[in-house]
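All protein chains but one are shown in place.
Take a look at chain A:
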Amino acid sequence: MEKTFDVAQYVDCTALILDLEINPEYRESVIANFEKIQAIAQLVNEFLLPEIEASPTFEP
């Protein structure tokens, strides 16, 4: 059976592991915002990058 991604479930579980309680009053809006983020991230994630490192600025 094909597994489908359940945004609400993801939001609930990830918030739990981050110890980030999401008030039921905001939950629907947070889910809607995450759906938006997911669609936007798709534009970056689907792009095939060559071997390239992010530009690090850390200096030991």
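One rule holds for everything that comes next: contacts are C-beta pairs under 8 Å (C-beta built on N, C-alpha and C of every residue); 3 or more make two chains touch, one makes a residue touch a chain; residues count from 1.
Assume contacts and distances are computed from a predicted model.
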From "LemA family protein", "AtzE family amidohydrolase", "Sugar ABC transporter ATP-binding protein" or "Hydrolase", the UniProt protein name for the chain not displayed is "AtzE family amidohydrolase"
Residues of chain A touching the missing chain are 10-11, 14-15, 18-23, 26, 29-34, 36-37, 40-41, 43-45, 47, 49-50, 52-55, 57
